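Notes follow once the structure below has been shown.
A single protein chain has been omitted; all remaining protein chains appear in their positions.
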Amino acid sequence: MESILHGVEGYMYPNEMELQWSVLIVLYPYITGLVAGAFILASLERVFRVESVKPTYRLALLTALAFLLVAPLPLQLHLGHPERSLEMYLTPHTESAMAMFGFVYLWYLMAVLVLEIWLDYRKDIVRLARTATGPLRHVYRLMTLGSYDVSEEALRLDDRAGYVITLVGIPSAFLLHGYVGFIFGSVKANPWWSTPLMPIVFLFSAIVSGIATVMLLYMAVTRLRGREIDMRCVDTIARYLFYAFIIDFSLEMLDLIHRVYEADESFHTLDFMVRTRLYFPHIVLQIVLGTLLPLGLLALTQLVKLTEGARRGTYAAAGLLTLVGIFAMRWNVVIGGQLFSKSFLGYTTYKMEFATREGLLPAILLMILPFVILWVLVKLLPPWTDESPEVEPTA
Amino acid sequence: MSVFFGHRAHLVRMAALFGVGITGFFVLQALFVPKDFGVYGHYRAGALDENRARPIAFAGRAACVECHSDVPDAARGGRHEAIRCEACHGPLAGHAEDPTEKKAVRPDPRVVCARCHAANVARPAWLSQVDPADHSGGEACTTCHAAHNPLVPAPAGKPGLAPAAAAQPEATPKGETK
Partner (left out) sequence: MNQDRRDFLARSGKLLLLTGAAQLALESVLRGEPEAAPNYKTTDHWWGMIVDVERCIGCGNCVRACKEENDVPREPYYFRTWVERYHVPALDIERPEVDSPNGGYDGFPERYRSGDGSKNFFVPKLCNQCAHSPCVQVCPVGATFESPDGVVLVDKTYCLGCRYCVQACPYGCRFIDPRTETVDKCSLCYHRITKGLTTACCETCPTDARVLADLKNPKDPVHEFLRTHKVQVLKPQMATGSKTYYNGLDGSVR
């Protein structure tokens, strides 16, 4: 604790010296962002009839579910009294954006994601309920809700319902992640956060990260299964990633230019912070490596005709850099917003510990957990219909 | 089920599940929301009482003067007249409640007086300030100053209890007199 005093430069209000929100609160918007982005990609096929991305449809939904299940965990670890979190459902203070978390989360989980997955998979669930053996059989039987009707009429109804749910799901996904942006953007006390652009910037960076995740997962999982990657699908996804990224980058540049131009009372302190304490995460990781470089790589694939192998490699590199960049963006917003004093006269440092409740170790474990859950989901509800051909060993 | 709902049966089942969930939510609310929530606003009314239920540490001058009625007489007309007892003597609500069991300790003038009167550039000019080491050479301030009426010399052996002195102008900002 004493080290906090040493990390303070200039003047900070005495209560401000220790950071309130840790890396776990960086993780939360990152995870919900992946959920929103993955869902938007899935909706491209369902609502906007972009057929070429169909191979990733089910995978995107399962990815969204896996991450959504993990999303409340960093928050629970962070709360001083997680045992009281039910209060957010019992007595939500509707003036507070954070109070909406419980309801938006529950709505999105149950009324959008779980419903859509159930409706899309029903035919397979019924089949598996009849053919599976062992304890899994009971799981499938439970999931059928006792109805084994997979007639054409029933499936047509399912499809119709699924369409409506996806339609509702798109604004719901916007809400799920947009409200997180609003949680920060509506804090007038903090000039690094307070801007009407915040929900929109969060949303577009979420879309970018979600699309990149599904693209990478699809390529990795398909390779692991020894199948051939559908290049038409991946090319389309990469194109949408590129478009979303351009919008995201423009929004962030707009915010930056606006700040530099207006140069209000907070500007000199924020500018100093970005140039010093936030130089590596903001300039290097978020802007150069996390935005400019992947944008450049994606632009390359759009302008120059590359071989399939070269494209795959470029997409993979761009995707990974994107994920790092978007994480850095969340870090810069959450941590950056707490590194400077509200007196605009000083700075503090963030001492991230390792094996404590809010340390780096739980953060790493929480990022691994969704992949574990995804693995279970993929085993339980296989996304593929084994249509793509096996890859030849020499390829 | 299929007789009534045809091919929609599974959707109806799912809807029923949702209905159960939503009902359960309202049941939870009825059971667990504290009964005094929302009486005055979006909070538990009991929290007002809880905030009031704190033990008191500073008794206030009225409580001190009940027993120590000679001090206001000594301070009258002096520069420290308006200062409340516990500003220098510390929290004494325990002592006020039970003077014999919880004894008060006379503060060390070298510590207490310096808190206000040690010279500091940020202190306003109307305040009397000294460098304690220079001014008294390490001796206790009450050797020369009656603590409760500081511009009057202290009688030997009884630092605080000087007889009432001639009225002096009270030190205030910009030299106004109160």
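Letters A and B name the chains as they come in the text, with residue numbers starting at 1 for each one.
In the analysis below, contacts are C-beta pairs under 8 Å (C-beta built on N, C-alpha and C of every residue); 3 or more make two chains touch, one makes a residue touch a chain.
As the structure is a computational prediction, the values presented were derived from the model and not from experiment.
One chain is not displayed; in the complete assembly it touches the shown chains A, B.
In the complete complex, the residue from A:I4, A:L155, A:V168 or A:L306 that touches the missing chain is A:I4. Checked against the hidden chain, the listed residues B:A59, B:A74 or B:V152 yield one contact partner: B:A59. Taking the complete complex into account, residues 34, 37, 40-44, 47-60, 62-63, 66-67, 80, 82-84, 86-88, 90-91, 93-94, 96-97, 115-116, 118-124, 127, 172-174 of chain B touch the chain not shown.
Listed here are the chain A residues that touch the chain not shown: 1, 4-5, 11-18, 20-21, 78-82, 84-85, 87-88, 91-93, 95-99, 101, 183, 186-190, 337-338, 341-345.
Just so it is clear, only the chains that are shown with their structure count from here on.
One inter-chain figure worth recording: chain A and chain B are separated by 48 Å, centre to centre, where each centre is the mean of the chain's CA atoms. Touching chain B in their complex are the following residues of chain A: 86, 89-91, 93, 110-111, 115, 118, 122, 144-147, 149, 151, 153-154, 157-158, 161. On the chain B side of its complex with chain A, the touching residues are 1-2, 6-11, 13-14, 17-18, 21, 25, 28-29, 32-33, 37-38, 42.
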